Structure formats: C-alpha cells, structure tokens
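All protein chains of the complex are present and in place, except for one that has been dropped.
Presenting subunit A:
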Amino acid sequence: MASTGDLEPTHYPARRAAQVALHYLNTHHGSPFRVFGLQQVHKASAEDVEAGGRKYKLDFSVTDWASGSAGPALRCSADVLFPRTERHSAPDVKLRCEALQQINRTAQEEEAFYQKHITPDSAVSARDIPDSYGNMSEEMQPFWRLARVAASFIMLRESSENTEFNMAQVASVTQQESSEEQLMLEFVVLLHDLPSQEIVQWKLLASWSPDRGVRVLQTEWQPRCPHATKPPN
C-alpha cells in the first residue's frame, strides 16, 4: 500500500507527514500570537530507510492563522521520519523554513500579553474555547493559540503515518502560579484524529514567556468515557 518515490502532494500520505512537520514548527515557533497552518504541499516523496522506518521529504507552504488571510505564505522543506518500532515512538523532524526570523511583528503584542498576565493577581480561568458556536472573545484568542501550540507537542509525539491530528477545542485553561518568570497554564485540550475520528483528551501543564517560548512540562491522557482505560498508543 505504501508507495516509495514521488507522492501525490494532494493525497493524504504527504499531507499527514506535512502536518507532523507543522506540529514541529509550532512547538518551536508558535506563540500566543502565532500558530502555523498548512497551506499547501508542493512536492513530496517517501522512502523506506534502514532500521525499519519511513522517511518523507516535503516541500510545502505554511500560513500564520493569527494573521488570517492577509498573511504571507512561508515556504518550508522538511524530512519527517516515522520510526517502525514495536511500541510507538515519536516521529523525527528536520525542518527549514525561509524567512522565519523575519516575522517578529508580534513581539509587541507578546510582551504586552506577558506583562498583563505575569502579575501575581492574574488568575485566568475559562472553559470551552471556542464555545459550541465557534465564538471566542478576543481576550481568549492568545490562550487558544497557546493551547494549540502546547497541544502540538502532544500531537507531534503521538503522530504516525496512520494519524492526522488537529485540536478540536480547549476544554479548559487554568492559570497556575508563575514560576521562574514563566506564565504557567494548565490546559485540557480535545484533539481530533481524522482517520479514527476519535476525540482524544489530554491535560497538560505548559509554560510560556516571550524569551523562552512554549514548553510543555507535564502531559496526562484523560479518558472520555468512564469505562475507557487504555491510552491511544
């Protein structure tokens, strides 16, 4: 079933591999004011590698969801290696994007957001972002993006050639006490996997500051049905 050599860019194997590269990109460069989404895969190829894995070579474009349709597309290339091990292990990504360093227009917003919430009396707490109608307040948008970036750590780790993850909703965000000048946020996120159509729930603890970016300190899979006991992988 798996084809070696050139892949059709519009078909799902290339798209799933590109999505993995996107998760990687967001873990490194995402922020409360920047989340990257896949715009288009231009070229893709795959080959089996020694030690039993599959490596995808991708040429694709991304856009920043935060800048809407106004934003420019960034050209990226990536090698995504899905290991073939007994137990699931995270894919390995090598990524290059052009002009990444040039997009610093969000520095001011990030600083303002940071200053507003690093104060000891900031105690943000909210549920269901967006709400059932897809609406979220402007105040909540940076928190949604932070959750999406933090969730990217999990989505990256859990990805295989048979998954395609997106974040469906932020079930909750609860600000914790700041630590080492980092905003500390506890999120419960709902992830959606396309092939299985499952909604997977994860609780996670993330830190963020303009300097250090997003780090994920703890993750915990949460069952959605009372009787479900096994985590996905």
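Rule of thumb we're sticking to: a residue touches a chain if its C-beta (ideal position, glycine included) is under 8 Å from a C-beta of that chain, and two chains touch if they have at least 3 such contacts; residues count from 1.
FYI, contacts and distances are computed from a predicted model.
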Problem set entry | Among "Peptidase M14 domain-containing protein", "Cell division cycle 45", "UDP-arabinopyranose mutase" or "Phosphatidate cytidylyltransferase", UniProt-listed name of the chain not shown | "Peptidase M14 domain-containing protein"
For this session: Taking the full complex into account, find the residue in A:6, A:48, A:98 or A:128 that is in contact with the omitted chain.
Result: A:128
Problem set entry | Touching residue (missing chain; options A:6, A:98 or A:198) | A:198
For this session: Give the residue, chosen from A:8, A:111 or A:220, that touches the chain omitted from the document.
Result: A:8
For this session: Quickly run down the residues of subunit A that touch the omitted chain.
Result: 1, 8, 10-12, 19, 37-38, 40, 65, 69, 127-128, 130-135, 166-169, 190, 192, 194-199, 225, 227-228
